[in-house]
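After the structure tokens below, expect a handful of questions from me.
Heads up, one of the protein chains got dropped from this complex, but the rest are sitting where they should.
Chain naming follows the written order as A, B and C, and within any one chain the residues start at number 1.
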Amino acid sequence: MSITGRSDKASGRIRLGMVGGGQGAFIGAVHRLAARMDDHYEFVAGALSSDAARAKASAAELGLAPDRSYADFREMARLEAKRKDGIEAVSLVTPNHMHFPAAKAFIEAGIHVICDKPMTLNLKEALALEKLLAKNPKVIFALTHNYSGYPMIRHARAMVAAGELGEIRLVQGEYPQDWLTTDLEKSGQKQAAWRTDPKRTGAGGCVGDIGTHTYQLGCFVSGLKLDELSADLTSFVKGRKVDDNVHVMMRYKGGAKGMMWASQVAVGHENGLKIRVYGTKGGLEWVQADPNYLWVTPYGEPKRLITRGGAGSNAASARVTRVPPGHPEGYLEGFANIYTEVARAIKAKRMGKKVDKDVQFPGIEDGVAGMAFIEACVKSSAKNGKWTKV
Amino acid sequence: MSITGRSDKASGRIRLGMVGGGQGAFIGAVHRLAARMDDHYEFVAGALSSDAARAKASAAELGLAPDRSYADFREMARLEAKRKDGIEAVSLVTPNHMHFPAAKAFIEAGIHVICDKPMTLNLKEALALEKLLAKNPKVIFALTHNYSGYPMIRHARAMVAAGELGEIRLVQGEYPQDWLTTDLEKSGQKQAAWRTDPKRTGAGGCVGDIGTHTYQLGCFVSGLKLDELSADLTSFVKGRKVDDNVHVMMRYKGGAKGMMWASQVAVGHENGLKIRVYGTKGGLEWVQADPNYLWVTPYGEPKRLITRGGAGSNAASARVTRVPPGHPEGYLEGFANIYTEVARAIKAKRMGKKVDKDVQFPGIEDGVAGMAFIEACVKSSAKNGKWTKV
Amino acid sequence: MSITGRSDKASGRIRLGMVGGGQGAFIGAVHRLAARMDDHYEFVAGALSSDAARAKASAAELGLAPDRSYADFREMARLEAKRKDGIEAVSLVTPNHMHFPAAKAFIEAGIHVICDKPMTLNLKEALALEKLLAKNPKVIFALTHNYSGYPMIRHARAMVAAGELGEIRLVQGEYPQDWLTTDLEKSGQKQAAWRTDPKRTGAGGCVGDIGTHTYQLGCFVSGLKLDELSADLTSFVKGRKVDDNVHVMMRYKGGAKGMMWASQVAVGHENGLKIRVYGTKGGLEWVQADPNYLWVTPYGEPKRLITRGGAGSNAASARVTRVPPGHPEGYLEGFANIYTEVARAIKAKRMGKKVDKDVQFPGIEDGVAGMAFIEACVKSSAKNGKWTKV
Partner (left out) sequence: MSITGRSDKASGRIRLGMVGGGQGAFIGAVHRLAARMDDHYEFVAGALSSDAARAKASAAELGLAPDRSYADFREMARLEAKRKDGIEAVSLVTPNHMHFPAAKAFIEAGIHVICDKPMTLNLKEALALEKLLAKNPKVIFALTHNYSGYPMIRHARAMVAAGELGEIRLVQGEYPQDWLTTDLEKSGQKQAAWRTDPKRTGAGGCVGDIGTHTYQLGCFVSGLKLDELSADLTSFVKGRKVDDNVHVMMRYKGGAKGMMWASQVAVGHENGLKIRVYGTKGGLEWVQADPNYLWVTPYGEPKRLITRGGAGSNAASARVTRVPPGHPEGYLEGFANIYTEVARAIKAKRMGKKVDKDVQFPGIEDGVAGMAFIEACVKSSAKNGKWTKV
């Protein structure tokens, strides 16, 4: 257990910028808090809104120096790259369609990128981003699939990797929500508006917003690669332009199978992300809303409830744990773990050291895989559930 | 709440016979206990085993008169039909392949039939049975889809029927078990042997054994009819002749959708049957292992936990409830509710009365639907998940 | 696992009578069902109500022969004792003040007694009953502290007895209900009326009705004997003549301690009986409303959830288990286990055999202990919580 704060004094705080996340946005504040939690970052610059007035007001409110508030992310990348005290990393927290151009600008400026998910508007952009990163090997690229930062998810992944579940047979994932049960987008609610607009969110609605999280988490824990899928996407709400419910059957390389259900119309669910993995020797189950618990069932033995930091919890979870067992951690701590892992990588780079092998955060591969998943789901569903390779 | 026992004395106990259920069997004892619970039946005759010696020994142990123990169910049907004190109803608790011939014998003898599920070996037999029953309208035929006897399931069904959930959009069902994680059938375990033998169990393994339960329960609660499905059946255990894991995507008539997962290799699950239904106005969730609870979520309101017999529980559940809230009922009580509902129907027939409209038990339609479901799953899976009408 | 029914045919069903339990009563029906569940008993005689007309009507409804329905329990004891086919055992399910005279009548007639709890109106009667039984060693006396019939309670008791929890330090028991939150007794509700009337219920209200259950269960599981207690009894509802909330601190012989809370005004609780036991090497927790689970925590190891009949469940629970793990059992099954255990004892007596040492049911010692507990609680509370020996 460690609440380290800025433990490696030699290296000091990382100067961080942000694109998006101005007044009225939600996820930007989450990123800033996550960055601040372990004191590895200092937030110093931003292009906080595509609306110039809002950008300025937001920057002032957040205490940015006036000359570090930009109306345009390209200008920000250019000017910050020139400054001696310019940002070393940037968080991209805009709607999806802005991710690619913004990432491109900062990568080309040599600035590390921490990007919200889904990574891009489509697979084509994702592949282009992958190429760009290959050409800029000094730039660290992280994707905030934040759920992979939860300690018990780290525990689960380590268990599977160590063979404790035997050969994996099944990966069952679900992520029900209910916030789009009605046609909220017609009310002018900002979140609903862009997330149901294909131009800003991409071809997948629910599948892109939360389906990818579920998919990524299933792969993260099980270590499996998806081979093909059969999907049935539905827009239950009349007039909605993207899917709001996703049913997927999956076949992983090596013979494992899985199902995924993601929904934004499942009344009674807030953020009901759940992952279950079953192998020849054991099973496990994790629920995001109760993240400090992990059910583990060795075949033929009683069910065990592992608690974060508690008896039987492993080193992989301890690395990313802050407080003692029985004192719950939550969403922000999990999110912060991504930021802190990235900080470890950035600081290692700074010092010319190799990144410690235990450091783990989602990156370009997860982003490409996610976009491929969305595209395959949309394609399969359009062909009445035809099994489609990813 | 009512633990009535034999309340309608005028009519007296129903004389009951049984085919199958001798020593070493499990489900026969469950049926007998379920029949006995509310004192509506008297167990008086049986063809308890296809093995004559075992049949005799079993009958003696259970206190049957020697002349009411039969080596053959056809003889039993014939002779019991002749007796003045002959059985009025028979329970069929053999492996699946015997259900049809046995049902036929008793129906033709004018004896009511309470049949274990799945109803027959295949859809063809199911349709033949349907015809036979149409020709014998005096015979009551019940199928022990026992989960539909649970009070909170009755509560849920009544809620949906009353429109409390609005228009139904989603029916998510699952039934994970782990008892066939290894090749138990090779060990000589009797249950595993016949349930994995296509000649005795039918073309579906897991899908027939527990998939049909899940499917039936989803329809029972939601009131929906299935239109088509896409299935992926797997035999994870090497050498197994039937499926041990089933993934199904479903489209109901009227536009609702659903998923079903049934598994016998999901390590850590005993009998993890769960049903979730979501409509435009609310959602509900029920878990068989904790059957006295029903989660109900009206859209935009706090989650409510309805308890059997407790505040907010409705009349449909009260009809089939025995003890006060907080004192749990279980599997046997739910099973007994089927027997007691059938008893009410039989006694009404006896007295020449109409069966009360509140009396509910699964019958031939459920059986035909179940066999059609199994057949569609097997077909769809054989065609790589092609959407298949039921 | 065994759903045996009447397995020992040689001995046949036990002829059972009942005092109390006529129309409008609740617990009588529970006793009859519990007796019927495993087919060890045949209900043949009764003095079902102190109201003659109701007694007759109840008997008719339950199918008793007219000459086996009695207006008076003394006459019943006398006449049944004379019949060749007279009852062998009687269930006493009247309000508390009738337990002693009825038990006396049947014991003196040589008839086994299954008595509802609390055993008597006061400790004096309890001690008199103890003496009477000492003089009639052939008579079996059982007290329906039904919670000790639950399989996972048997599991827990066996664990403690085997030393798996080490030396016991703490026994924490609670039993909150809310049915007497208002002055229900003034509404004429029959249950509330007699249970709040000291003449019929005894000096303790809540402490007698459910406090004794909690106390008995704590001792049953822990194997400890109480030394002294300090109690604070309250009547929260204005005008109520007995306590409706009980707080007790307890000191067991040998140094263990405990608390008990029983309440009938804890809004939101139905029958929230919970027992927790902690020793030097482990802890356990059981909740009556979810009786198929037992939490077990060996010190320094992950929490384990033992399920009835599931992996890790022991022989003591298997003895009293009917259906497989994951198929819940409930209150009636636990209650029936008491009847079935008593049946085993009666049948052993019949055959002149020793009762198997595994057979366990609460008896006169539990009854005396329970009455001593009530009396000590009332006394201690009257003396402002003075520590009082039991």
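Convention: a contact is a pair of C-beta atoms (placed from the backbone, for glycine too) under 8 Å apart; a residue touches a chain by one contact, two chains touch by 3 or more.
Model, not experiment: these values are computed from the prediction.
Engineer: Quick one: which of A:E75, A:E167 or A:D290 touches the chain that's been left out?
Structural biologist: Final answer for the missing-chain contact: A:D290.
Engineer: Using the definition of touch stated at the top, determine which of C:V265, C:V320, C:V368 or C:V390 touches the missing chain.
Structural biologist: With C:V265, C:V320, C:V368 or C:V390 as choices, the missing chain is touched by C:V265.
Engineer: Using the definition of touch stated at the top, determine which of A:E185, A:E285 or A:E329 touches the missing chain.
Structural biologist: A:E329
Engineer: List the residues of chain B that touch the chain left out of this view.
Structural biologist: Interface residues of chain B facing the absent chain: 296, 300-307, 310-312.
Engineer: Touching residues of chain A against the unshown chain: what are they?
Structural biologist: Counting only chain A, the missing chain is touched by 1, 3-7, 9, 12, 26, 29-30, 32-33, 36-39, 60-63, 177, 269-272, 288-292, 307, 310, 322-333.
Engineer: List every residue of chain C that touches the chain not included in the displayed model.
Structural biologist: Looking at chain C, the ones touching the missing chain are residues 165, 169-170, 172, 178, 181, 230, 232, 234, 236, 245, 247, 249, 251, 257, 259, 261, 263, 265-269, 276, 278-285, 295, 297-299, 303, 384-385, 387.
Quick note on the criterion: only the chains that are shown with their structure count from here on.
Engineer: Taking each chain's centre as its mean C-alpha position, how far apart are chain A and chain C in Å?
Structural biologist: 55
Engineer: Could you put a whole-Å number on the gap between the CA centroids of chain A and chain B?
Structural biologist: 44
Engineer: Just how far, in Å, is the C-alpha centre of chain C from the one of chain B?
Structural biologist: A distance of 34 Å separates the two centres.
Engineer: Which residue numbers or ranges of chain A touch two or more of the other chains?
Structural biologist: In chain A, 303 touch at least two other chains.
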